[in-house]
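This structure is in structure tokens; I'll ask about it shortly.
Shown here: the complex without one of its protein chains, the others still in place.
For reference, chains read A, B and C in written order, and residue numbers begin at 1 within each chain.
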């Protein structure tokens, strides 16, 4: 039973904690919080040991009646590995602490590839992280691209990808972030950094990406155009994506015509927090014209890369040599299709 | 074991179905759908018998591979009582069919009080519906008002209430409804119909309401001002609301400073569909100034009145004489605080 | 002095009326309204003769104290040509009436090309409409694509275009339309109809488009990828677009990083109704990679095609043989850059 510390119990961290707790071969060593807010309170109710990220704030937790088990450094003592889910840029700073403590660590997509040295996707390059000390689970957007492009590449080869990524402006809980009524090229330079990010896990893929922000909180949406090496029929693509795990075909004609309706579907499925770990692809959108594949997909930014964090634990600790074995274990525990 | 039909398996109906299924003394006879969409598909996966509302459409369900058990009339044969959760105005039309079939029925807040003749809230007037043939669970907004005003009235008497209700423009799944960027007085006449609606369950209360729509999907928000008969301290109000079931105090200072953060809290609690059956009241907002109580609350429109529908079943069928006994049964089964 | 009737004084019609009134060689014969609302009241204040679209409603205008000059048929008697700006699909029905009255007519992008038989853009195919009886100004999105793709095609030839069009969910005044919080593939099939629509004015261009709706009211946003015949440097593209009329380069780095800030810029320019007739292209986004041009632009859907409607009048009535002469006349009168 591997013991996993979660440093940063926010949008990603709390999901990773629950995903780890659901696995047969892992347990949660503890989770860390900077503030005694409602998330801290619920973490305790769920039975997680709580550690403070900022030692001086321990008093605030006491005042709020929230029991604390120590500091982040104490938490690392209890664990075999740490999943860092602190905000963008903090993870890279934490790396030094992990090195000193001699503990392996998994970082999130907000960190730069170069700062960590290695990136991870369960399907594209699991083996590269086998036994490594540190790896970075690529961002929600990059994970989403990888999930569908990898099986397409396997099926018929990819010559060139163009993807326009329409990103949610903020997570549901981030009420201070906008835009309220605007479309924001982000970045305004083209191509965006998402293409190069994909290449850290899907080496050599030829991709250009364009990204923007819009006033929604639910999901990102991707518009993907793929020049194929060996042109195939749209139906072959559909069949391949349909049989690919962590990808699901959805039909606008069945009432799943928008990101909101897909999130409603996740509610119906009864997943924890209404999460959708799979990448939904609109079946109607899949089309091959002149040897070029077109499709549209959505990405539940808060959860899609969470199963990858679990797989990354197995890769770093060499609990599983074969990526598909880890993927299937993770899926079963989390109820992923 | 009472068998309950759910006519109209939409936002409210699907929640009532799950709430009924969770009770010890009830089971779902079947649910009805007009279209073979993703909700129909999941209803089958959940094990509900599916009936078609529009007989001619049975073919569409067949084509979609969704098994149907008959028409709504067939469903009524299987049931002891029906909960009607069809869209606003349809319920009143269905009443004739229920009368012909000799089946008791519960309607939702979209129907007019006069069309049904009797209205229902578990706390305010449970006994009035005991043994009745038909009753109407008041709307999400009226239920929300009733949940906090009833205990306040019990505690210290209400002289006059003024409430401004800031309503969500559409439910999350209603992607065709706006507004995208506007505040809409709705109705533009003042006072609104919500005050009179409250009086159908809380007889004689002196209330004036004002209502508007804003571009959000998550929750309604109410701003309530109550002139008290017997002025009390704010702390007494807090204590009373805190101990009242189906009401919860939340603190902006603990990260619950908006409707979005409260919905995030519901996710953390792990409720089905992230529902929040309780009415959250912002503790910081509760204040008594010159004998007048001020407070702010939110209402999860999709779910707050669902436990009331369950209680209404017990009232009509006289399964429980005492409202608090039904309330506690319902709560226990649904995990309500 | 040509006399122009405007049938349908809504979002587009009221702008066309003001644009016509601003021209030296034209005047407004009258405008038509279906309802005596605030737009009707202001039309009268502006000095336009008002005609009713639905004769039986004349009484409502009387009651509201809004003077009416007759019916739409009366208005057509006063005019040399009519610009139809009625809602999608109504224009094609009106065609029969215009034919009977023997009056030339210009339609908007909501009508289908086939229903009118001819489509129009001032830059791409002005000459095709010279002397014609009917033509259709292509939609706001298609006009936006044409404005930048035509000069690029002229400069260096276009091999293939891919465009992802992120569309505003509703116009600012359409408060009943959503989505409030969703991204909606629209259509969910790919490629969308916008590509074929562009070919009605830019014959033979090889283009595939993808379209979606997002929760904003201000502008559409386009992400354009162009494989070039004769690759050129990004700077040549910038220079060409900079010198093209009805196109403007904007810089995110100068505070114009979103559609909202661009609309603020239009306010600063002091245009009537804050309209932006030009297509703004983000200068930072213009890039040529491996012979492929990338850029991002925005489209003020309410106004971008309005100058084209004015030019179309000159084409149909053969007031100007040379498209650039009409364009310059229109621009000068409207203050377009």
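One rule holds for everything that comes next: a residue touches a chain if its C-beta (ideal position, glycine included) is under 8 Å from a C-beta of that chain, and two chains touch if they have at least 3 such contacts.
This one's a predicted model, so the numbers in the text were calculated from it and none came from an experiment.
Enquirer: Going by the stated contact criterion, tell me the shown chains that border the hidden chain.
Expert: Looking at the entire complex, the absent chain's contacts are A, B, C.
Enquirer: Just one of B:33, B:104 or B:162 touches the chain that is missing; which is it?
Expert: Once the missing chain is taken into account, the touching residue is B:162.
Enquirer: Give the residue, chosen from B:212, B:239, B:269 or B:317, that touches the chain omitted from the document.
Expert: Of the candidates B:212, B:239, B:269 or B:317, B:212 is in touch with the missing chain.
Enquirer: With respect to the chain omitted from the figure, which of B:2, B:225, B:239 or B:269 is a touching residue?
Expert: With B:2, B:225, B:239 or B:269 as choices, the missing chain is touched by B:225.
Enquirer: Among C:27, C:41 or C:57, which one is in touch with the chain left out?
Expert: Residue touching the chain left out of view: C:41.
Enquirer: For the chain not shown, which residue from A:54, A:180 or A:324 touches it across the whole complex?
Expert: In the complete complex, the chain left out is touched by residue A:180.
Enquirer: Over the whole complex, note the residues of chain C touching the chain we left out.
Expert: 14, 35-39, 41-42, 64, 172-173, 175, 180-181, 217, 250, 254-258, 260-261, 263-265, 267-270, 272-274
Enquirer: Given the full complex, what residues of chain B touch the hidden partner chain?
Expert: 162, 164, 166, 179, 181-185, 188-191, 208, 210, 212, 214-219, 221, 223, 225, 252, 257-261, 282, 284-287, 289, 292, 294-296, 298
Enquirer: So which bits of chain A touch the chain we can't see?
Expert: 169-170, 172, 174-182, 184, 215-217
As a convention for this text, only the chains that are shown with their structure count from here on.
Enquirer: How would the chain A/chain B interface be labelled, same or different, where same requires over half of its residue numbers to be shared?
Expert: Looking at both copies, the contact residues mostly coincide.
Enquirer: When the Cα trace of chain A is superposed on that of chain C, what is the rotation angle, expressed as a multiple of 5 degrees?
Expert: Between chain A and chain C, the superposition angle is 180 degrees.
Enquirer: Using mean CA coordinates as chain centres, what's the chain B-chain C distance in Å?
Expert: For chain B versus chain C, the centre distance works out to 46 Å.
Enquirer: What whole-number Å value describes the gap between the mean CA coordinates of chain A and chain B?
Expert: Going by mean C-alpha positions, chain A sits 35 Å from chain B.
Enquirer: For chain B, jot down the residues that touch at least 2 other chains.
Expert: Those would be 172, 175, 180-181, 217.
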